[in-house]
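The complex appears here minus one protein chain, its other protein chains still in place.
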Amino acid sequence: MSGSLNLAGLLLAAAPGLPLALLASALWRGPRARLMRLLPFAPLPALLAALLAPGGALVLAPDPLRLTLALDLPGAMLLGGAALLWSLAGLYAASYMARDARRTGFAAWWLATMAGSLALFLVADLASFYLAFSLASLAAYGLVAHERTPAAGRAATLYMVLALLGEAFLLLAFVMLATGEAAGNPMIAEAVARLPTSPWRGAILTLLILGFALKMGLVPLHVWMPLAHPVAPMPASAALSGIIVKAGVIGLIRFLPFEAGLETAGTVLVALGLFTAFYAVAVGVTQHHPKVVLAYSTVSQMGVIAAVLGAGLALGDTRTGTLAAYYALHHLLVKGALFLGVGVAAGRALPWQRAIMALLALSLAGLPFTSGMLAKYAVKDLFGDGFALLLVTLSATGSTLLMLHFLRRLARAPDAKPAGTALLAPWLAVAASSLVALWVLFPVASGAGYGALIAPSALWKAAWPMLLGAALYLPLRRLGGRLPRIPEGDAVVLGEALVPLARQASAGAERLDELIRRWPVAGALLVLVILLLGAALQLSAGIGPLRAG
Amino acid sequence: MSEPFALLLTLLVLLTAGWIVTVRERRAAVFGFIAYGLLLALVWIRLAAVDVALTEAAIGGGATGVLLLRVSARLGSIRGMSAPPGLATRWIAGVLCAGVSLALMALVLALPDPAPSLAAAAMEPIGRTGLGNPVTAVLLAYRALDTFLEIIVLLLALIGVWSLGADRFWGGEPAAWRTGPPSPALVFLARVLPPFGIVIAGYLFWIGADEPGGKFQASTILAAMWLLAMMAGLAPPPRTGARGLRAALVAGPLVFLAIGFAGLWWADGFLAYPDAFAKPLIILIEAALAVSIVAALALMVAGPAERLPRR
Amino acid sequence: MMPVPVNDAASLLLVLAVLLPILGLCAMLGLRGLHPERVARVAVPLGVALAVAVLVEVWTGGQALHYTLGDWEPPLGLRLRADGLSAVMLVLSAVIILAAALFSQRQFRTPEGIAGDTRAPFTFWSMLMAMWSALNLVFLGEDLFNFFVALELLTFSAVTLVCLDGRTATLHAALRYLLFALLGSVLYLLGVALIYGRYGVLDIGLLHELVQADPVTLAAVAMMTVGLMAKASLFPLHLWLPPAHAGAPPAASAVLSALVVKAPFFLILRLWFDLLPPLPSPLAGQLLAALGAGAILLCSLVALRQARLKLLIAYSTVAQIGYLFLMFPLAAGPLAFWETIGWTGGVLQLVSHAFAKAAMFLAAGLIAETLGHDRIGEFAGLARRLPVAVAAFALAGLSLMGLPPSGGFNAKLLLLSAAAASGQWWIAAVILAGGMLAAGYVFRVLGAAMADGPAGEAGGPPSPLARQLVVLALALVAVALGFVPLQPFALLGIGREVLP
Partner (left out) sequence: MTPLVSAATLFGLCASGMVGIGLYGLIVLPDALRKLLAFNILGSGVFILFGVIGRRGAAAGLDGDPVPQAIVITGIVVAFSATALAATLLLKISDAENEPEDGGKDEP
């Protein structure tokens, strides 16, 4: 890896650099006032880097820090998609939030989250990855909490608790990965190459999967998502559901040892992913708010990606990273467009607007010729011909069901404000880019030609699960209101039942502390500690009971 | 003196200590404590540490005793620092403390024999200091920094005591005893004792260089005489903001530091004395320290300012 | 063999570092007309320069500085010594005291038109000087009894600062602090007596050559350690710390939490790593770590429930001190390389906590001044009113939570690595859980301050920007420590041949 400055390297550095620089400029009054209008421009270096600099690398700091940037194919795909969505969602936000009293604060959180999320796709060393991951994950708190309603407060608290929990899992995993490395801060690839022979392989993998699954929202760690994504302002929801969840995806792509292949871990991940895919559909169809339905759809789709990664890990297939990133890019752009669309096409929208929303929604289920079909086609190989393939195929049925439900709830939602070009244009641009990007990248990512896509068998393979889904939707619609209402975030209710317990625990701690701080108790404890420490020291030294001598 | 005496003394000390801790009355405990201080002085004599015995009698018994008497006389009922402990707490505490005592006894018996000692090391270079009393040599030459900081501790405690006064009285006079006019007996004592006290103090100070005795013991006696005069109304307590008093307080440390730093030029370093002048320099330091100690001890017992400063 | 120390001009800096604040104290006490804050304006920058000079001298020289007082060699005489760790501690306390002094220049200024001194300013500045001298002596001393005198100086000055406002509640708190600290001192002295009885030597450097793991030595170390623990307010001996902080002036709270409780901990470090011979079993270290874990878990939970900001921060101090005690089993393991990791992590925690906590207490002081109270429940609107103070609190919080980039993060990372390397998973779990709980109480404050509410308007005039910037600077230092490379610092190892 060359440490010399090069154009590609500079672009890489500018990708997180420009958002951070803009954030720093908010210290001065002038730029602060214009911060909101600068949002669309902040991710442009990242977009350029994704287009021009794949394969580029830059060492930001030499040994012993070894902070290193490098852009490979999966990273470049996600970086490009994320940059595009950040930019267009920023444009959308500039207009959508123009009258928001706290827009400057919003822009600051936005830029911090952006910097972290963009950096995440192009860092190559362990420390930088953790730094970028923390920045993206913690700054997103500001986006979730922005509205300051009770619902936002609850969602933000839950988000923070789980994000910190995820950080803790990852930190421990990283520490264990780095232990035994000669360098204080190893390259991710070096550390992962040694993972299969680590004495703590099981523990590290468990912690990694827990940490990243929290971010991706795999069941049962998904509970924060249906709460957090909908409460944010529309463009922030798009960024959260489109981009931030991909932090988990890139994490698994980077940290799972696909080269070595681990069958057990892979199988567990497949099972976890597929269960998530169907569970989220089942809960999602009972939801009423269109944004909540979309959030459940994200959970379900992340389940599919986890299954893809798991299958690749079990096979030991080195293409897995690229394929998973390709699928994730599809979801990134489509889900971003869907959330932006909720802001313009809710309620009685114009027919063409409804049509585009329908196309986008069904794209998630793999509608032929949309990005969804391409993505699903590309990843199928990894599943072989067995039961897992059937389940993955059927997940499209579930998606169809969920998306039809979404379109219906969208039509019944309160009317969106009449949208001007400032909102419509970014929305349409994201929607269009989902098609363009996936078609352009298909040969690169899958290694197959376009011809395979238009073969009738391929089209039928994409279509039958959807038809099945559509057929299933009819009875479901009949049931309509008689479905049980599952609260948003489903299992979180069980978790929140623990809150009083935690309160009791802390009240207990307070009482215990009060007791300990009573003078006679503290005094007696002091004497006790003397005796215990004295005895412990004698035992540590191998001296038995106290003897003269 | 023989072993039975030591045994008797041990029993007396322990019994008095136990009595102080268990007796109901606060005032009785204070009187017990004064007696305890005198017993301790005897223990120190029996341990052949006459310097310490004098210090213990003067400060441990005398100054502390006067202070505690003054406090217990004025102290009203105050909120306890904890609820009176129950029987269980007392038992647990008792067992634990007995454990510490027993462990300590075992450790005392386990101390090496022959005991390590710096006595020879302390005597060897004592000629360079010109002193005859090794304890003074330790205090003012070998471990002079400790002694310097000890004076700072005194000053700090005095500032701490002063800081507890009210803002408006800052710099004013302490009211050592508030209650009524002094008794005739006290006035008589205050007239008769000081001349003797001053003579004894001067003697102790002078011999301190070579024999047991020294600045602390002498200063304490002087401070006691001054307090006696204040209590009897014969000498007005000084204003805590008075220039002279402040100068007296810092005289000791400053002289100490000045001579210490001068050591950089005329000897081998900070706090080193040139061999030829060591004894006079040490006596000069002791004299300056004594001034500060008398002022600090007396005013610490007198308490914070409680009368308006006279302008 | 120890190298024969020479008293040169550079090592005279050590003497000056101890005595300069005392000279300041004498000037304040002796000359009323000078006004103490003006004396401090001269003494504090000089002291900072001295501390930095010592650090530079140790760093460039690559070896410890020694000064033998009066040319009387130990064991008879006393010696001062600065190795890398001492030099770092010296600079740490100088910077924190500088911040406290800058912060307090207005609060403790002698009123205009008064010829002499007045109570609160005189007490504050003279005690700050005495405290500084005592701290420097603890960091530079080598003699066990010398430490006792330094600890007493420290206790007296801290107690007096705690009850400066003279309200009954703070007087009670000060009395409790004083008596408990005295109990700790006497226990320490008891240990010193046993050590002297066993070896006839009090100099740590000489003792290191002599010590054996026999009952008397071990019991002495146990007594000294527990006495020091009482002064460092390690759980379960923390009864005095929360009430003492409740009514103390902000600058006093800052130095108390950042420095005064660290001094006894520093001595425990010296006892365990420089005096105690290597022990075959880590049992005793694990006992200390268990108490540390108790502090982290219990006191963090209690901090979560505090209604007043100062008490919340005080409980956080007790919890964070727990982290320091986790290093004993980690640094005493059989793996030579990781020993330094655990040790460095502990020291880094000490330093970064000092900055972060000083920033927090000063920020709390600004908040209390502006609002007239420090009840967290009524903070809504605060972020608008005091953005710099709230930002400083948040940055300091980052370090307490152990999130990157911050000194606290690096410290926890090193401790975590050492725990992983030695397979002591329970310590790793405690470190991570402690971070979560810290996040809980930090966010509780930030959440309240960020909410919309009336605190934005009510109360007195806003604090001058300069004071807010002092607080922010401290918090930024705590964060900047996160950019120090994760390698064990070469600097901390200078002069510590005892360590691998």
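Here are some notes:
Every chain is named by a letter (A, B and C) in the order it is written, and numbering of its residues begins at 1.
We adopt the following convention: contacts are C-beta pairs under 8 Å (C-beta built on N, C-alpha and C of every residue); 3 or more make two chains touch, one makes a residue touch a chain.
Note that the structure is a prediction, hence the values are computed from the model and not measured.
Although one chain is omitted from the display, it touches the following shown chains in the full assembly: A, B, C.
One of C:R38, C:H172 or C:R305 touches the chain omitted from the figure, and that residue is C:H172. Taking the complete complex into account, C:A193 is the one of C:L34, C:A193, C:A246 or C:L476 that touches the chain left out. Touch with the chain that is not drawn comes from one residue among B:A119, B:V199, B:L245 or B:A258, which is B:A119. In the full complex, the hidden chain is touched by chain B at residues 3, 6-7, 9-10, 13-14, 17-18, 20-21, 26, 29-30, 33, 36, 40, 43-44, 46-49, 51-52, 55-56, 59-60, 63-64, 67-68, 71-72, 74-85, 89-90, 93-94, 97-98, 100-102, 104-105, 108-109, 111, 113, 115-120, 122-123, 134-135, 137-139, 142-143, 146-147, 150, 153-154, 156-157, 160-161, 164, 166-168, 216, 297, 300-301, 303-304.
Across the interface with the omitted chain, chain A contributes residues 519-520, 523-524, 527. Where chain C meets the missing chain, the touching residues are 76, 145, 148-149, 152, 155-156, 159-160, 163, 166-169, 171-172, 174-175, 178-179, 182-183, 186, 189-190, 193-194, 196-197, 200.
As a convention for this text, only the chains that are shown with their structure count from here on.
Each chain gets a centre from its C-alpha atoms; the one nearest the centre of all protein C-alpha atoms is C. A comparison of the A-B and A-C interfaces places the larger number of contacting C-beta pairs at A-C. If each chain is reduced to the centroid of its CA atoms, chain B and chain C end up 31 Å from each other. The mean-CA centres of chain A and chain B are about 70 angstrom from one another, to the nearest whole unit.
Mean C-alpha position of chain A lies 41 Å from that of chain C. Among the residues of chain B, those in touch with two or more other chains are 81, 103, 106-107, 110. Chain C has residues 176, 214-215, 219 in contact with two or more other chains. Chain C makes touch with chain B in their complex at residues 7, 12, 15, 19, 22-23, 25-26, 29-32, 67-72, 75-78, 116-120, 122-123, 126-127, 130, 133, 137, 145-146, 149-150, 152-153, 156-157, 159-160, 163-164, 166, 171-172, 175-176, 179, 190, 194, 197-201, 214-216, 219.
Residue ranges of chain C in contact with chain A, taken from their complex: 176, 180, 183, 187, 213-215, 218-219, 221-223, 225-226, 229-230, 235-239, 242, 279-288, 291, 297-299, 301-302, 304-305, 401, 403-405, 413, 416-417, 420-421, 428, 432-433, 435-436, 439, 443, 447, 451-452, 485-487. On chain A, the positions that touch chain B within their shared complex are 518-521, 523-524, 527-528, 530-531, 534, 546-549.
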